[in-house]
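For this depiction, one protein chain was excluded, whereas all remaining protein chains were kept in their positions.
Take a look at chain A:
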Amino acid sequence: MASTFFLIGIGFVIGLAGWALFLWAVRSGQLDDPEAPKYRMLDDDDEVQNKPKKMDK
């Protein structure tokens, strides 16, 4: 019967992880605007990547 408690425990932990993910998603506004992200990918441009942070002369 110990396995029962073990399985319940596992199920609970997985569920808890899902809940935590959900809380994070709602709190950080992931679910606020389902429209914008599809346009964002068009903006990104990494032509200037790996440049120094500041060019001090």
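To be clear about the criterion, contacts are C-beta pairs under 8 Å (C-beta built on N, C-alpha and C of every residue); 3 or more make two chains touch, one makes a residue touch a chain; residues count from 1.
Basically, contacts and distances are computed from a predicted model.
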Listed names "Cell wall synthesis protein Wag31", "FtsX-like permease family protein", "Heavy metal translocating P-type ATPase" or "histidine kinase", with the criterion being the UniProt name of the chain not displayed: "Heavy metal translocating P-type ATPase"
Interface with the unshown chain - residue positions in chain A: 1, 4-5, 8, 11-12, 15, 18-19, 22-23, 26-27, 31-32, 36, 39, 42-43, 45, 47-48, 51-55, 57
